[in-house]
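Every protein chain of the complex appears in place save one, which is left out.
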Amino acid sequence: MKTLELQKAFGLDNLVFSERPDATPGPDEIVIRMKSSSLNYRDLLMIKGMYNPRLKFPLIPFSDGCGVVEQSGEKSGYKPGDRVAPIFAQNWLYGPPGADTSRFTLGGPLDGCARETMVLPSSGVVAVPAHLSDVEASALPCAGLTAWSALSSHGGSLAGATVVALGTGGVSIFALQFAKMMGARVIVTSSDDEKLEKALRLGADEGINYRQKPDWDKEVKRLTGGEGADHIIEVGGAGTLEKSIRAVRPGGCVSLIGILAGVSKDLDLRPILMRNIRVQGILVGHRQGFEEMNRAVDAHRLRPVIDRVFPFQESKEALEHLASGSHFGKVCIQI
Amino acid sequence: MKTLELQKAFGLDNLVFSERPDATPGPDEIVIRMKSSSLNYRDLLMIKGMYNPRLKFPLIPFSDGCGVVEQSGEKSGYKPGDRVAPIFAQNWLYGPPGADTSRFTLGGPLDGCARETMVLPSSGVVAVPAHLSDVEASALPCAGLTAWSALSSHGGSLAGATVVALGTGGVSIFALQFAKMMGARVIVTSSDDEKLEKALRLGADEGINYRQKPDWDKEVKRLTGGEGADHIIEVGGAGTLEKSIRAVRPGGCVSLIGILAGVSKDLDLRPILMRNIRVQGILVGHRQGFEEMNRAVDAHRLRPVIDRVFPFQESKEALEHLASGSHFGKVCIQI
Amino acid sequence: MKTLELQKAFGLDNLVFSERPDATPGPDEIVIRMKSSSLNYRDLLMIKGMYNPRLKFPLIPFSDGCGVVEQSGEKSGYKPGDRVAPIFAQNWLYGPPGADTSRFTLGGPLDGCARETMVLPSSGVVAVPAHLSDVEASALPCAGLTAWSALSSHGGSLAGATVVALGTGGVSIFALQFAKMMGARVIVTSSDDEKLEKALRLGADEGINYRQKPDWDKEVKRLTGGEGADHIIEVGGAGTLEKSIRAVRPGGCVSLIGILAGVSKDLDLRPILMRNIRVQGILVGHRQGFEEMNRAVDAHRLRPVIDRVFPFQESKEALEHLASGSHFGKVCIQI
Partner (left out) sequence: MKTLELQKAFGLDNLVFSERPDATPGPDEIVIRMKSSSLNYRDLLMIKGMYNPRLKFPLIPFSDGCGVVEQSGEKSGYKPGDRVAPIFAQNWLYGPPGADTSRFTLGGPLDGCARETMVLPSSGVVAVPAHLSDVEASALPCAGLTAWSALSSHGGSLAGATVVALGTGGVSIFALQFAKMMGARVIVTSSDDEKLEKALRLGADEGINYRQKPDWDKEVKRLTGGEGADHIIEVGGAGTLEKSIRAVRPGGCVSLIGILAGVSKDLDLRPILMRNIRVQGILVGHRQGFEEMNRAVDAHRLRPVIDRVFPFQESKEALEHLASGSHFGKVCIQI
């Protein structure tokens, strides 16, 4: 079977197509014919060697995917034709992550979804909602689940709460969709009025152009009667965290998601404690959360927002498109 | 009535005793004859002008106190002789704090407990457990409730979990006592073997001398089979946060309490999200938490650990003793 | 001021209009000019002597109301012109109810809202959402809050869950509206196709006519792929509980609300434990819940469904209309 891989070195230019032998499934395993993948910023960093420089080669990239069961072990509980998506952290089924969770994630260190067939244990996949296309379904495993985990981590109901999604990338657009589904009021930020327009059409209540209003935190406060938002989906990391901490209400929550988070210079910790704020790191999520999200996606016939679909051969171009930051929603691959 | 106050300027040397007229209670108010107070690091910073430099004078300091009802308004629900403690944030009864919660805290900006009598609305006090002395009861409002709120904020049961209390000040010793009560295993850190010895006698399971083992985070990991602790009571702030984030297990919680938190230089945010960690700021707590804590203190006949009691006239010496850092548990004042 | 009251005996025919002196507010109190009330089944039972036969006369009935502040004590935090609704259980502000909560409920044993003016402490009222008419706002305190408390009691998110509302009375219609707001799929039952039609127009996903399908529990299972619903809003009590327990999924929740609950004959308890079901009794709710509900009502510009408005003089006719069971949503009174 055909696969994309980094063979000996990091870098977009070192991505090559290659052939690997097909595998046979054990009694609890399935062979999946991959139909699609979706890209995350993590994939880009991984390929460039900026996520985990000690990674071993060769590596098949891409954490996300959707495919159809082709062969199934007799104890797998699946049958040929079932449509499934792999879970990002293969051994994180429920509860808190384990000490070794990050050693079992797809797209690095484990081989990912950029290939024609894939063998996984039955616990490593979930069924996907029937109303979604393969491409749409492949948007769920990382970006969808990250947004879902962030919004669920707070515990209570979001009905009547205000959620701020920073930017219009994959996670932020899912956060917008899920927060609306849960009854929240949603504020989206972007540097691009056209993207804000799109976000409003998707249900956002307010848009803030942070190029025109660099003090977007003050704008959030103004839009919430001086109180601040209940929950900030923080994908910017070090660059925006201080503003997020100012934009959230006392007792509120900042979900720290951005893989670009990096090193924060001179972060003033006092507002965190004096305003009783929670900063919650989110590493995608567990299988249980994926199943709960799928139930909601199914019940609402929610459709992930796909920015653009590239053929498998043009994976490099797809990654460059993601890197450009011009996308709105998910950049996907048809395999 | 006699009162201690900052009249015109910040500084320990500007603390003077003064006389103020006695007040009469409204129908929902009570007059309390103050019996005791306990000191918090916040009091020291407040007096030195380092907590809130824009504070208005004169100010009666000290957030914590315990007293006896002397007169009671007919709708107050209290009667003379009842023993009560004021709540730190006078208008924070339950739920998340409000935008104005920090404007209604005792010991600044509102006048505090360093006086002979005090008039408060009935909602601004709680009854204190009967088995406690006045001095012991005055240890609860800030240090006790902060530890209680931190341990409760995580949601689930602590039975079998590992809690790390940094140091042996007021909040940390309460955290040790409450965490043991809730079934946790407790690790205490200190630079002083004698204090560690005392902590072990109070029920701590392990002590780490961070002078001897500056990489105390590695020691915590070793003591937890490589996993890390479930919950860190972080009172050190900027100086220790990075180690706390390394010492906590994936999915665990760091309660950010230390008023000295300050500005963190070059804080690496990536472990927060890659290890799914929660950093939870704690600003003392609400009245509901105080009542729940008192119920538990009462049921367990728990006794706060009092380091030393100073007479009211020696309040300055008491503050200097607190500043020295040589205490173990609470420094108190008899009024 | 004019008031409706039961003077010496129970019974609809013993309701008379009377005059009482106006009161002056204490420093923490307000005088409210009542504008409207809404009726609950509890009011009917109270008046008939079926709710609390030992009630003392005279009693002003009606738990629900909305009015405008006319005078305000200087510590009340309110000013003339503010629009407020009394809370049902006057001393239940947050947390679990107290042993005496049921002794401080409006409309019995405390005097209720069927009068021109009312004096209450500031903690006994909440501000109402600005977009609501007086009549709409008076629908919230019992029926609205009961539905909100029931849906919130389960803890987690309802996005993607299935909620069943039994019937189309006040609580059930609020449950339908709130559950949709929170992302649930809603099934409504009724004996009347016209009412089901109305419920579908309000957003219900499915309607079951329990006259045509007396085994509505089986229909719920069919509509949920054999699983059962996540949450049943059980207002029927003894008569329907066994079916509700069969209609809910393993691990699901039945909120027991119906004041008509009565005595259940031969209730088989085994399905409760063998299917891990929660039966949660709901007694309206606390002030904190009322505030949270109002925030959501406000954010969504949600409008309570009003069946019919009667003038104050026709309160008896309004009660008879409620007793007839022909209503859909709330029966209200203009004062």
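Letters A, B and C mark the chains as written, and numbering starts fresh at 1 in each.
Heads up, the rule we're going with is that a contact is a pair of C-beta atoms (placed from the backbone, for glycine too) under 8 Å apart; a residue touches a chain by one contact, two chains touch by 3 or more.
Not measured: the values here are computed from a predicted model.
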item: Hidden-chain contact residue, picked from the options C:2, C:33 or C:278; value: C:278
item: Residue among B:116, B:292 or B:320 that touches the chain left out of view; value: B:292
item: From C:35, C:180, C:195 or C:249, residue that would touch the chain that is not displayed; value: C:249
item: Selected from A:12, A:93 or A:127 as touching the chain missing from the view; value: A:93
item: On subunit A, residues whose C-beta touches the chain left out of the figure; value: 26-28, 75, 93-95, 121, 123, 288, 291
item: Where the missing chain touches subunit B, by residue; value: 151-152, 155-162, 178, 181-183, 185, 292-293, 295-300
item: Interface with the unshown chain - residue positions in subunit C; value: 95-99, 101-102, 155, 226-228, 237-238, 241, 249-252, 256-259, 261-283
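Rule of thumb we're sticking to: only the chains that are shown with their structure count from here on.
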item: Chains most often in contact, by C-beta pairs; value: A-B
item: Chain centre separation (subunit B, subunit C; CA means) in Å; value: 41
item: In subunit C, residues with contacts to at least two other chains; value: none
